[in-house]
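One protein chain omitted, others in place.
For chain A:
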Amino acid sequence: MDSDLIVQILFAAVKTGTPLLFIALGEVICEKSGVLNLGQEGMMLMGAVVGFLAAYGTGSAGLGVLAAMIMGCIMSLIFAVLVLHLGANQVATGLALTIFGTGLSAFIGSGVVGQTIQGFQPIAIPLLSDIPFLGRILFSHDILVYTSFAMTFILMFVIYKTRIGLTLTAVGENPHAANAIGIKVLRVRYLAVMFGGVMAGISGAYMSLVYTPMWVENMTAGRGWIALALVVFASWRIGRIMLGAYLFGIASIMHLVLQGLGWSISPNLLAMLPYVATVIVMVIISADKFKEKLLAPRSLGKTFDPRQMA
């Protein structure tokens, strides 16, 4: 392998990892507040189709992303009302949201199947893109990729350095204690779920506006589920999510690259790498009971009713 090819593989890994990064960042905030939303795939698909429809109708990819964000937010609100307000089971509601989103997106998108749009064009950042190796890998993408970089660093700051982050963590770890000191638990969770929806919407828009600028049914092909695994893989840490997203990105294209180079490794074996990695991390995490408790938000998946005592 020459260096040129390595650069191209890493460039592709960033591109492949970006939708995963967006959606996993949204999901980790959601989970940090103690809510497990398995509806990622559904929200992402709705974001993808609405983003495409808006971009197709207005001719502006930017408006497409905005529409996708709003759609993702609406989807997550449906989930939030059911789960937070009415106390529905989070796992079941999340699965329902995925099935709902998959079907509805296919329905409303059927009119634009086969249409094409001009998606976002790559913008090379001046100076930075001239850095050897890194410039091509990191700084010659489109605007959404840069947005994902920025989001990661903003979230790292907000979660680990600010009061907002502390509040969120408190709600996810012990909602009753948080409630007792006057934090509005449900409001925090609403906001966290909605943030997750917005990010899922952007992720969907990335798929239908940048990655493959078209709409076809079920085009996200399970990326919402990979993102859920990615959150566990990253053990709920923001920085690791970014790293994990690109690792998953590399793993998912590596089997294609190696085949082209004529390696005689079974493509099936290579294709399962991301999942094997997740299982291994799960095993490592759960081998140490103490560590496990430290990592996952303690109230994850549990319904919180402020009228009930812990």
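For the reader, a short list of remarks on this structure follows.
Following the convention adopted for this analysis, a residue touches a chain if its C-beta (ideal position, glycine included) is under 8 Å from a C-beta of that chain, and two chains touch if they have at least 3 such contacts; residues count from 1.
We adopt the following convention: contacts and distances are computed from a predicted model.
Name of the non-displayed chain as stated in its UniProt record, restricted to "Molybdopterin synthase sulfur carrier subunit", "Multicomponent Na+:H+ antiporter subunit D", "Circularly permuted type 2 ATP-grasp protein" or "BMP family ABC transporter substrate-binding protein": "BMP family ABC transporter substrate-binding protein". Residue in contact with the omitted chain (choice from A:Phe22, A:Tyr211 or A:Tyr246): A:Tyr211.
Mapped onto chain A, the footprint of the missing chain covers residues 5, 8-9, 12, 16, 106, 109-110, 113-114, 116, 207, 211-214, 216-221, 223, 252-253, 256-257, 259-262, 264, 266-268, 271.
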